[in-house]
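The complex is shown incomplete by one protein chain, all other protein chains being positioned as in the whole.
Chains here go by letter, A, B and C, matching the order in which they are written, and residues are numbered from 1 within each.
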Amino acid sequence: MTLTYDWWLLAPVLVPGVGALLVLVVDAIAPRLGRVHWALTAGLLLVGAATVIPGLLPSADNPRRTLCLSDGSCLYAVDHVGAGLQFTALVSAAVIVLLALPIRVPTERAPVQAALLLTATAGASGVVAARDLTSWLVTLELATVPTVALVALRARRSATDGALSLLTTSLVSFAITAMGAALWFAATGTVQLGGDAVLAASHDADSRRILALAVVFIVAGVGFKLSLVPFHAWTPEAFGGASVPIGGFLAVTSKVAALGALLVIFRGVSVLGTSALAAIGVLAAISMTVGNVMALREQQALRFLAWSTISQAGWVVLPLAAVSSHAVRAAAGYLVVYALATLVAFAVVTALAHSDGRNHATRLASYGGLLRRRPLLGVTLALALLALMGLPPAVVGLVAKVLALGPVAGGRLWPLAIVAAVNAMLGVAVYLRWLRILFGAPTDPGTHDRLHPVHLAVVAIGLAALVVTSIAPQLLLGLVGR
Amino acid sequence: MIHPVLPMLLVGILFGVGLYGVLARRNAVLVLIGVELMLAAAGLLFVTVGSLTADPLRAGQSMTVFIITIAAAEIAVALAVILAVFRARGNIDVSQRGSDD
Amino acid sequence: MVAALLAAPLAPIVAGLALVAGDRVPRAVSRHTAYAVSLAATLISLLAAALIAYDRPSLNRPWVPEVGMRLHLAVDGISVPLLLMTAAVGVLVVIHARHEQPGGGTPGTFFGCLLLVIGGGIATFLVQDAISFFLAFEVVLVPMWVLINRFGDPKDASERARAAATFVLYTVLGSTLMLVGILTMVFASGTADLATLARHPLPAGQQTVVAAILLIGLAIKVPIWPLHSWLPRAHTIAPTAGSMLLAAVLLKMGTYGIVRLVIAPLPAGVERLAPYVATCAVIGIVWGGLVCLVERSLKRLIAWSSVAHMGFVVLGLMSGTAIGLQAALFANIAHGVVSALLFAVVGGLKHRWGGDDLSVARRALRDVSPRLSLALVIGLAASLGLPGLAGFWGEVLAIFGAWNPGGDRSTGWFRLLAAVAAVGAVLAAAYALRVLRIVWMGDADGGRPLPPSPESDARGGELVVVTVLGAATVVLGVLPIILLNTTSGAVDHLMAVVGR
Partner (left out) sequence: MPSASRLDTQSLALDLVLQPSHLVVLLPAAVSVLILVLTRRSARGAFVIAAIGGLLGLLAAAALLAQQARGGAVADPRTIGELKVGPALAVPLRLQVDRLMVLVAVAVALVSLVVQVFARWYLYSDPRYRQFAATVGLFTAAMQLVVLSGDVLLILVGWELMGWCSYLLIGHESERAKARRASYKAFLVTRIADAPFAIGLAVLALGARSTSIPQIVQHWQSAAADHGTALTAALLCVICAVAGKSAQVPFQDWLPDAMEGPTPASALIHAATMVAAGTVVLAKLVALLELSGTARVVLTIVASVSMVGAAVLAFCQHDLKRLLAWSTVSQVGLMLLGLAVLPVREPADLGISHLLSHAMFKALLFLLIGWLSVLVGGTIVERQSGALSKHLAVRWLVGIGLLALAGVPPLVGFVSKDLIVDEAARRGVDGDVSARIAFVALVCVVALTAAYTTRMWLILVHRTGRQRVVVREAVEDSYDIRDVGIVEMLAGSPQVDVHGRPLRRDEPMPPVVDDDDDGPLPEPQPGAGARTGLQLLAILSIVGGALIFSPMLEVDWENANLWLIGASLVLMAAVALLVRLMSIGTVYGDAAARLPLPLRSSASRGFDVDAGYVGLVARPVVALARGVARLEGGLDRGVQALPALVTRVAGAGFRLHTRRPTSGLVAVALGVVLVGLMGVIWW
């Protein structure tokens, strides 16, 4: 049995993966380098991201495959959407690393964290392109397991609590996913995730039923990672406990991995027609609603962002409820915009936590008058929140909302569309709360440290990115193909 | 050759027992064991189905191996976390409320 | 000319963003600078709008292909009056804002938000692409929220927050529903171009649902009874300049949206729903009129009268006749001018009195402030549909249009509605005169008329604003032909497309 190898194509997975080993090796050779590890990691991730760029070009083949078997089926394929997601995962991880760079941690912990982060990113990057159950399951777990450790590594009581919550849920979800995978195998008789086997299986009533069960098990398993309600309970705990950049990693890179995983399955099942995925629509609706409603009363900034993530996850999978050619791109497009806005928000929170102290960044009330106190942070955060709301001047958020609603409206799923509209309203109420605090009376944190230059740079770049993509949203949406 | 219904039944039982364990136990390690049971059910299903199909890749069997491996890795992380939890608060009760900073 | 197309919306938007963003860097923009920048931006915009109205240029290039958005800017007879009105009201609002700048924030933010609202309004009337229309629709939300929330009535912070939130949430719900409707049409026909959408309607069966969703969404913005309850609240709290914009610009977006997004592309759906929507509109006319009879807050009363007036507009739109459509477009503009005038006057009064409770006995305004009182009389007279002023033609033609509705609409029902609307016009007279009796004639009894006190009369910027708006009210009333001729070509075209 022979496999073809296209190393360039595999590089987005290999670079971080091998990089993780490299970081550990470097640490073994020259211990206690501290920040150097972070810098190395960021460099590796950016290199990985650079290797994706050829796939992003409109001229690139769609999809590009490798690891092909002799019978012509391939285990690894990257289409435009996949390349876009890989790029997002790698860049977002790099940004997270940059955010983590100035934070003081015990020096022996830095290489571990860096390696874990690289591993998780490699998993995220790989699951997007996996085309068979085996590699899909492996890369999905590769993206998940390290995050548990990353959360726990903050080594505070709240962090270990969050990690425990994350751990138990992830384990059970993995078990459910594995069961789903097994059922899939039972129904189709193959580990290929392509549509042909699904189509063949759907002709037989028994295997159809088993396939249905398989799909819902897998959706449930991935739903945990996407923080879809009711698989979401870990999210506020983990976000609240983890260090701020790791929260960002959970909110962004992890979500990219999860959506990538879901899209792989979705592509396979979409040949069956719409009713198969109605469950996704229901989950999306519940997630949006619960996330928004809970965020309305949340007082902690990080937990607020967690609820926001939950509701945004609903928006991300919303288009998938309608099986259409647009759905995949719409979901990916929304995710990319969400990733940008959430990253920027986390960057601001990180910067503030670093300069004013974590206690002055975790309560929403401590953002009072930020627009006056720290105009750059205030404006950036306001713009990020507006993007999450989907209101101008953050046009990019609005375009994302249009994108997400498009397939639903096009598929005439009226109840879902109306729930989405109501949630658009709730979402505005949610983020306006924070925005109002930004406009409100200033609260004095006592310390007036300057921002760390790296944070400053990241926030400034984030602001610039939001502004540029608001003028030309196609720059961002073009990442996931046209 | 045994009839596939028996292993299938076992898969169901294992998964159910595992799920029950996960939901009913308050000790984190026991929860882990429940998860292991569920994973075992998945693995068993893979093997059973794999033996029924003539797959040149022997996918069923290899998947089982993968699942066992992943499970092992997870257990490693899980035990580390449980250790950390124990250090932080002195028990490993999964029904205890999470706390803020 | 293409530059004018871009300059009209972008001049205020860019200037507004610059003012808001640059407000703190490095220090607050002075009031004078903010005013100068705003005035310049709105004047540029007005000039550009005039050029556009004269030359009718067009710009069409791709923008965000992922969602089918194009940068397609053009005007026709329906949008030109709205465009000009928005640009002109923009200038006036800026002038008025210098005269009466509320506390609660820096001048930079205040003027910046005003400019953003103006720019959003102008953009709404320029875009020819359904999704860009939605975008332009949303542009005004956040600045308006800031205006109400930060610069509103300084007395009651929690009421400010509530009013602002009610406004923004209602509107977002409406516009998202509108987006759903838009996207359905866009997906069905494969284009977001408004003109193309109108040429390729959906199958009749699907039109009803889409039209219902769009109408509910737009009804919030207009607002149509019973989705109006954000309006009185927002108007009562908003600063005068904000109220003027809200009434003159924001409400117009709703009716414009109905014309562009519902009536043109979904004729069959509109025909099915027209009786219900028209009924709601007429209930709104009577409802608003009745509430005005007992309302104690002057500003809220004027806001309520907006609900009633927009009822006439919607009645005309739903009649499915060229007369009704013309009437609606006319009443739309007329209401914009008249309500801007009334809010300018009433806001000024509230400012002077320190409150707007009608149950407080005050000296006759006709004696105290003759100029302001003349503006108030003109505004209220126009509001009650006095001929020779802007309000008359739209309302009377709306009744004419509803009397013989187009298509398969139930004639009997629409005639009943027209009759009730006529009764609603009587209510308008009753409440307008009620206000005049209390405010203009004064409550104090007996004695000779008191000499005027010039210091409390309209002066400077305020005088300019009320004069221009009052003159516009009179001109529109005396020469309705200016406006009706502008819109008639586009209306005939629309009616031909709709198939009547």
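General remarks:
Following the convention adopted for this analysis, a residue touches a chain if its C-beta (ideal position, glycine included) is under 8 Å from a C-beta of that chain, and two chains touch if they have at least 3 such contacts.
Note that the structure is a prediction, hence the values are computed from the model and not measured.
Considering the entire complex, the omitted chain makes contact with A, B, C.
Summary of contacts with the chain left out: across A:213, A:271 or A:364, the touching residue is A:213. The chain that is not drawn here is touched, among residues A:144, A:169, A:254 or A:474, by A:169. When the whole complex is considered, the residue among A:105, A:155 or A:282 that touches the unshown chain is A:282.
Contact with the undisplayed chain is limited, among C:46, C:198, C:323 or C:390, to C:323. Residue-wise, the contact with the chain that is not shown comes from C:419, picked out of C:195, C:419, C:463 or C:497. Counting over the whole complex, chain C has residues 162, 165-166, 226, 229-230, 233, 287, 290-291, 293-295, 321-323, 325-327, 364, 366, 374, 381, 385-388, 392-393, 396-397, 399-401, 403-404, 418-419, 422-423, 425-427, 429-430, 433-434, 437, 440-442, 444-449, 451, 478-481, 484-485, 488, 491-492, 495 touching the chain that is not drawn.
Counting the whole complex, the residues of chain A in touch with the unshown chain are 164-165, 168-169, 172-173, 176, 208-209, 212-213, 215-217, 219-220, 223-224, 229-234, 236-237, 275-276, 278-279, 282-283, 290, 293-294, 296-297, 426, 429. By the touch definition given at the top, chain B reaches the unshown chain through residues 19, 22-23, 26, 31, 94-98.
The rule we apply is simple: only the chains that are shown with their structure count from here on.
Look at where the CA atoms of chain A average out and do the same for chain B: the two points lie 26 Å apart.
One inter-chain figure worth recording: chain A and chain C are separated by 42 Å, centre to centre, where each centre is the mean of the chain's CA atoms.
In whole angstrom, the spacing between the mean C-alpha positions of chain B and chain C is 63. Residue numbers of chain A whose C-beta contacts span two or more other chains: none are found.
Of all the residues in chain A, the ones that touch chain B in their complex are 1, 133-134, 137-138, 141, 145-146, 148-149, 152, 155-158, 160-165, 167-168, 170-172, 174-176, 178-179, 181-183, 185-186, 189-191, 237, 240-241, 300, 358-359, 362. Against chain A, the residues of chain B that register as touching in their complex are 11, 15, 18, 22, 28, 31-32, 35, 38-39, 41-43, 45-46, 49-50, 53, 55, 57, 59-60, 62-63, 66-67, 70, 73-74, 77-78, 80-82, 84-85, 87-89, 94, 96, 98-101. Per the touch definition, chain A reaches chain C in the complex via residues 329, 333, 371-372, 375, 379, 386, 390-393, 395, 398-399, 401-403, 405-410, 412, 414, 417-418, 420-422, 424-425, 428-429, 432, 436, 439, 472-474, 477-478, 482.
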